[in-house]
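Every protein chain except one is present and positioned as in the full complex.
By letter and in written order, the chains are A, B and C; residue numbering begins at 1 in each of them.
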Amino acid sequence: MGLSKQQIAQRIAQELQHNWYVNLGIGIPTLVANYVPKNIDVEFQSENGLLGMGPFPIEGEEDADLINAGKQTVTILKGGSLFDSALSFAMIRGQHVQLTVLGAMEVAQNGDIANWKIPGKLVKGMGGAMDLVASAENIIVAMMHTNKAGESKILKSCSLPLTGVNCVKKVVTNLAVLEIKNNAFYLIERAPGVSVEEIKAATEGDLIIEGEIPEMKFE
Amino acid sequence: MGLSKQQIAQRIAQELQHNWYVNLGIGIPTLVANYVPKNIDVEFQSENGLLGMGPFPIEGEEDADLINAGKQTVTILKGGSLFDSALSFAMIRGQHVQLTVLGAMEVAQNGDIANWKIPGKLVKGMGGAMDLVASAENIIVAMMHTNKAGESKILKSCSLPLTGVNCVKKVVTNLAVLEIKNNAFYLIERAPGVSVEEIKAATEGDLIIEGEIPEMKFE
Amino acid sequence: MINKVVKNAKEALQGVEDSMTFMLGGFGLCGIPENCISELVELGTKDLTCISNNAGVDDFGLGLLLKKRQIKKMISSYVGENDEFERQMLSGELDVELIPQGTLAERCRATGAGIPAFYTPAGYGTEVAEGKETREFNGKMYVLEHAFNPEFAMVKAWKGDTSGNLIFKGTARNFNPMMAMAGKITIAEVEELVEVGELDPNQIHTPGIFVQRIFQGTNYEKRIEQKTVTPKS
Partner (left out) sequence: MINKVVKNAKEALQGVEDSMTFMLGGFGLCGIPENCISELVELGTKDLTCISNNAGVDDFGLGLLLKKRQIKKMISSYVGENDEFERQMLSGELDVELIPQGTLAERCRATGAGIPAFYTPAGYGTEVAEGKETREFNGKMYVLEHAFNPEFAMVKAWKGDTSGNLIFKGTARNFNPMMAMAGKITIAEVEELVEVGELDPNQIHTPGIFVQRIFQGTNYEKRIEQKTVTPKS
């Protein structure tokens, strides 16, 4: 029901603003790079030490010394730069990166996010996620509205161990665009063909619906 | 009486050890670079962002973009490196510089040093001196034993505002080499032709004299 | 690629107002943002707080701003070589805060790196530590020091590209990279402005993300403060 992962990425790409530096997490967020509007310039930062990240290399031109934070071979665009991890996180912590897009297991209506640990299951680590969410002025979470069991991931409060507190401003799911403020989720847009009632049913947290809720528009 | 400034520098140069990185302060300490023993390798660090500092440039080859911490035009040796002030003081604070040589107005028998401020007179600032003395494992003070009024600068306790506490290990003056330990000055060597009595008379701090005190040797 | 180019110092300094706090790169007269300083003199902006390792000399660098009494407060590590500075400080016209040089550098870096405070051994037991929190780690005493909060940072680089990437030369690097990180708006003036792609991404000292405005500087004097040479033999 609702958007594909590609469409979630496409919708998030509409949030990009001219001259923004952007950090994209692993998974759906990575796809956002494919949908940058033609009329704006943005640069992608990869926290392992790369600004101006370009597309995957042409087959045969991959370089073991040029990867992104997902350990995928990438390229660097003209005007890009390379640096160490301390300077990379100085960029992040110092709020020089205007937008962080990342996935989540749970988001709560106070802006809390959980995306790194499920008790009892194997913990792989938080990587750079805790630094990113604790620092970014502008965080968009990209995720499915519900988990595989059909349970809402848009919650009154997170049940999983937190990655960060009071930090998420916006959530784009397969069903909706939600803004977090006043300790609630404000419904901003619906996925094409998805009703407000369906979104309500899939949302455990407090959902505020003000006036007519428009459908998302894709070009 | 006693050593010239050049000789003080020459005596301090005898303290240099193979493979040491060394920071030399302004004044007498700068002269130490002229007396490095031939059989050892040392590198000079200048806290404005230069390792492998070489001699002054040949007349006509001076470069406004290559100066030392005394703002003098210098050169850089093969194998040298350039860096910013934060990394430079990371070297100093992180104790990667094995020896700091600097001048002082007063040194106390507990290792305190005062060299940056005279109340009521113009204060020019501490520059990098406070970082250097708070960090270096090995600090040698190069100075005249007494001030222009003939008063001792080797004291029970400093009267001037401090630059650092409990940090000086060794003092080389025009009269003597002194080691600081057990809250006292231990007389190690006399300047050629200077008697123990003369050194005693010029020293206000507790002076420990154990056995025969040898004269300094110069090649 | 994001374009940061502005026409000149005048355009770069738009938004500069009285009573603001600036960081200015340089060590002595080496690596100072000459064009920005000239433009500040031109603008006549007053009551400035300037964070800069030194304060220039009487007729160059920040000395030019001091002469026109545009500076209310200097935050520096060493401020000699300047008679007008001395006069204003002694008369109480100028407020001066002296900071150990390494602490100054690290506070600039912390500002840009989102580190609000850190501990350093520099100044412990001296008047620099008065009124500051001190603390023991592994048997040694340290002083808690904080980040700054400057409105503008003005730095000078050797080469820069249109996206704001900077390369410094020699010891003209000094405080410039950390200050570039620290400005809410960072202005870089460069001796040579090039197109993106002309600088090796592996050799960039300051990535463009830290720079909001960049321009090709003009008429660099690059004065030498202490010319010391070895005579030709």
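By definition in this document, a residue touches a chain if its C-beta (ideal position, glycine included) is under 8 Å from a C-beta of that chain, and two chains touch if they have at least 3 such contacts.
The shown structure was predicted, so the numbers you read here are calculated from the model rather than taken from an experiment.
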* Asked: Who touches the missing chain here, A:Ser46, A:Thr100 or A:Thr146?
  -> A:Ser46
* From B:Gly79, B:Gly120 or B:Gly150, residue that would touch the chain that is not displayed -> B:Gly79
* Could you tell which one of C:Glu106, C:Asp161, C:Glu189 or C:Glu225 touches the chain left off the display? => C:Glu106
* Asked: From the list B:Pro55, B:Gly94, B:Pro192 or B:Pro214, which touches the chain that is not on show?
  -> B:Gly94
* Missing-chain contacts mapped onto chain B -> 19, 21, 41-43, 45, 51-52, 76-83, 86-87, 89-97, 135
* Structure fact -> chain A positions in touch with the non-displayed chain are 46-50, 55-74, 76, 82-86, 88-89, 92-93, 112, 122-131, 134-135, 161-166
* Could I get the residues of chain C that touch the absent chain, sorted low to high? => 106, 110, 113-121, 137-138, 140, 142, 146, 167-170, 202-203
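In this section, only the chains that are shown with their structure count from here on.
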* Partner chains that chain B and chain C have in common -> none
* Structure fact -> Chain centre (avg CA) closest to assembly CA average -> C
* Report back the single chain whose CA centre is most distant from the CA centre of chain A. => B
* In whole angstrom, how far does the Cα centroid of chain A sit from the Cα centroid of chain B? -> 56
* Whole-Å gap separating chain A and chain C, where each centre is the average of the chain's CA atoms -> 36
* Structure fact -> Multi-chain touching residues of chain C, meaning two or more other chains, are 109
* Asked: What positions in chain B touch 2 or more of the other chains?
  -> none
